[in-house]
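One structure below.
Here the complex is missing one protein chain, while the rest keep their positions.
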Amino acid sequence: MRRNPWLLLVAALLVVLALGVAGCGGDDEAADEPGQTGEAEEPAAEQVITIAWGAEPPSLDPGLATDTTSSNVIGNIMDPLVVLDENLEPQPQLAESWEVSEDGTTVTYTLRQDGQWTNGDPVTAADFEYSWKRTLSPELAADYAYQLYGIQGAQEYNACESNCDRLADQVGVTAVDDHTLEVQLTSPQPWFIAQSAHHSFIAVHQATVEEFGEQWTEPENIVTNGPFMLEAWEHEASIDLVKWDEWRNADEVTLERVNGLIIVDGTTKLQAFEAGEVDAFDGGGLPPAEIPRLKETEEYEQYEYLGTYYYGFNVENVDLEQRRAMSLAIDRQTVIDNVAQADQAPGAGMTPPGIPGYDVINPESPWTPASGDLEQAQSLMDQAQSPKTNINLFHNNAPGHREIAVAVQDMWSEIGINTTIRAQEWAQYLEFLGPPPSNQVDVYRLGWIYDYPDAINGLELWTCDSGNNNTNFCNEEFDGLVEEARQTPDDAARFELYAQAEDVMFGEDGEMPITPIYHYTLINMEDTCIKDTFYIGALNSMDLTDVVVEGECS
Amino acid sequence: MATYVIRRIIWTIPVILLVILLIFSLMKQIGGNPFRQTERAVPPAIQANLEEKFNLGKPWYAQYAYYVRDVATFNLGPSLVLRNRTVNEIVKAHFPHSLKLAILAIGWGLVIGLPAGIASALRPNSVFDYAAMLFSNIGFALPNFLVATVLIYYVALQWDLVPTNGWPSAFWDFNDKRLILPSFALGLFFMAFVARLVRGTMLETMQQDYVRTAKAKGLRWRRVVLRHVLRNSLIPVVTAVGPLIGLVITGTFVIETIFSIPGIGRYFVDAVAARDYSVVMGITVLAAIVVIVANLIVDILYGFLDPRTREART
Partner (left out) sequence: MAVQEPQTALDAGARMLPEAGVAAGAPVRQSSLWKDAWRRYIRNRGAVAAAIVFIVTVLYCFLIPGIWIVPGIWTDVIHDIDPYNVDFSQAYQGASLAHPFGTDAFGRDLFARAALGGQVSIQIGFAATFVILVVAILYGGISGFAGGSLDNVLMRFLDALYGLPFLPFAIITLAIVGTVNILTMVIALSIVSWFTDARVVRGQVITLKENDYVRAARAVGARWYRILGRHLLPNTLGILIISMFLSLPGVVLGEAFISFIGLGINPPDASWGAMANDGRDAYRSHPLTIVVPSLFIAALVLCANFIADGLRDALDPRTRET
């Protein structure tokens, strides 16, 4: 009792002192972390940028990745077969050419001779055969395995419970020789070449994967084949890339180094940008309230982004007249101008502008005028057979959705609808939506970002048996049109079918299972020193190979 | 005394088991699918593959038994969402950052709050006392996201003295400007807490009969303060700092988000949202163990400091 309080005090002081001493003593040993703060002062000629990654990548394994940041990193350290150009047309990358058979079900890629891995191995067709089958294997249990379901035997192998090895052999992907990859499709899929730009189709290095198992994506283990190499990955803190001088096309890459800080919070990201600590973001994530101010700056950049933000109706709870009325009551332009803020296109139908064939598909709907039509909405509401004046609107808990819901809540109150907004966390939310949705759901919010630039990718969500159709909407004519489109390789004829399908949903007699709010855009902040050469594609694919640092980065 | 300590230590084992069971059964109640992280539907076959891979198909008691076994061998399992990482790696890589943040914050509390509290108590109702108490009341009351935001705006953006965000990657790197703002923003609360606590207990001690007696006996005031007042006033401070460690894991979350610090609090909140059961379980069990051990140490210290509590608590 006598000594002890002193002992404790001394111990506490010692800890404090130790902290202080460590603070002072660290001067000599602690070298400045490269790129954390100093980049702004670098001379202009230095081809180094610092970007802010929007999230910690859940996985840098092309087979397992599902999110944008992972995909952006993978896209710059790996060599995809094809890339999409600004018109969303596939351009040769690792594949120097491709051929599609008469019936459209066989695709043959010819790989370049000079593709190689960072350890010196050549990139061969066998790498792709291995990688795709690995992604499909039940043991890997990849979330995105279904991206490859267009390949013959792929779904069967992925779902196998017995005889898996035999089923693996039957998957329609074959390395004919080192540089010829033959793919058998289940049906003609004219979008397949473009789809193979998706990160799920990127090859991995077999020996590395087998040697290191789940640890193979760590920087000390990974073997890549793209323009940049993964130099460091400090989880939740930073991902640094350096140019790989041996890359087959390295001469055309000017950028030497990309220091990447992982910053999740939008305001934190913006503060870092305005303090000159980062030069660009990997797309999006800005707090909407700041956008009007940022728009006035030279660093503001806006990209096309293939996707649709929509409100889905539970058609069993809300009848057709009321769905039309509610759709008409939404003033999309006001939502865009005051809440979303990023010059999005008002949602007319499912298919977003910019997609091939949009002019033909052109989803013009009498029920989705850009500025709404309250009068007509009110009269339709009065006609509704069983009007439901108390509506539950569900959204997931993420920045931006609540604000849009509040705006729409206010608009619906104009036609006598009392909306209760209910937020849920993402994982729970999706389970709640089904399909079939919980009967508490009257209206829900979701968005769809396209995997590949063909309208089918968005339209096929609304077939009766689709896992993404949370509306209870089921229309045989619609399903027939989608199925027919899947069998129609000819673009013009297929686009016509898409137009008819859109009409079933949104036309004069359309069922309105959903009401589109807007078609996405992607906004970004880019320092003027790189703004002209920094590029993000319409499927949110950041491409760093063309970046040239010009002048002083602030 | 030895039996008391041993009894307390043994008692923590069923407590930890019970906590694991509680967390485990709570997690079973949470709806949501950890394998659907984007709006894209997961085909049933893929869902089945994933559940198979992560043993989610087994009955709950089997899962619990496996889990207890794994925890006992310090294996917290794989993450369901961060597919290339295990919970052990996550804890090992990120817990130290949160711990460091909390230690530094408590350090601010001791370095500034302690002397301020003592000085206030020695001259109650002086200008210094009022200023210190005003400051500590404000520090106590302001939500730390506001403190952090204001600090970033002025110190980092306007005056450009420190970076707006970030954290050194090495645990032992204490020479980094990026440590200052986050630890201060979090530490303001502790400073205020410690200052108020010390002032209060010291004033109270000075009312005690033995202090009055010592004073009446003609002992020098400085000696009375050092020997009697300070010594007895610091006991509550020391014992209060122990449980504060329990706040490390989530109390740091806000600061970690605002300053983009790769700590464990962010992992926890993200994991709850993503329904990454193994990560949530792992971090909560870890937090519980930290709290239990901190309480154990405090109890044992109390037992040493004050024999009366030994009787009362056993």
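Think of it as A and B in the order they're written, each chain with its own count starting at 1.
Keep in mind that, in the parts below, a residue touches a chain if its C-beta (ideal position, glycine included) is under 8 Å from a C-beta of that chain, and two chains touch if they have at least 3 such contacts.
All values derive from a computational prediction rather than experimental measurement.
Chemist: Looking at A:399, A:416, A:436 or A:551, which makes contact with the chain not pictured?
Modeler: In the complete complex, the chain left out is touched by residue A:399.
Chemist: So which of A:108, A:409 or A:500 would be touching the chain we can't see?
Modeler: Checking the options A:108, A:409 or A:500, the one contacting the hidden chain is A:409.
Chemist: Of the residues A:69, A:155 or A:267, I need the one that contacts the missing chain.
Modeler: Candidates A:69, A:155 or A:267; residue touching the omitted chain: A:267.
Chemist: State which residues belonging to chain B touch the missing partner chain.
Modeler: Chain B touches the missing chain through residues 11, 14-16, 18-19, 22-23, 26-27, 29-32, 124, 137-138, 140-143, 145-146, 149, 153, 193, 196-197, 200-201, 203-204, 207, 236, 239-240, 243-244, 246-247, 249-251, 253-254, 257, 268-269, 272-273, 280, 283-284, 287-289, 291-292, 295.
Chemist: Considering the entire assembly, which residues of chain A contact the chain that has been omitted?
Modeler: Touching the missing chain: residues 266-267, 270-271, 274, 287-290, 292-293, 334, 337-339, 397-399, 402-403, 405-407, 409-410, 420-425, 428, 432.
Methods note: only the chains that are shown with their structure count from here on.
Chemist: Return the distance between the CA-based centres of chain A and chain B, expressed in whole Å.
Modeler: Taking the average C-alpha coordinate of chain A and of chain B, the gap between them is 36 Å.
Chemist: Going by the contact rule at the top, pick out the chain A residues touching chain B in the complex.
Modeler: Residues of chain A touching chain B: 1, 4-6, 8-9, 12, 15-16, 19, 22-27, 30, 33, 36-37, 56, 58-61, 64, 66-67, 138-139, 141-146, 149, 155, 158-159, 214-218, 234-238, 261-265, 267-268, 271-272, 274-275, 277, 397, 425-432, 446-449, 466-468.
Chemist: In the complex of these two chains, what residues of chain B are touching chain A?
Modeler: Residues in contact with chain A: 30-46, 48-50, 52-53, 78, 81-85, 90, 93-94, 103-104, 107, 110-111, 149, 152, 156-157, 160, 163-170, 172-176, 178, 230-232, 234-235, 238, 241, 257-260, 262, 266-267, 272-275, 301, 304-307.
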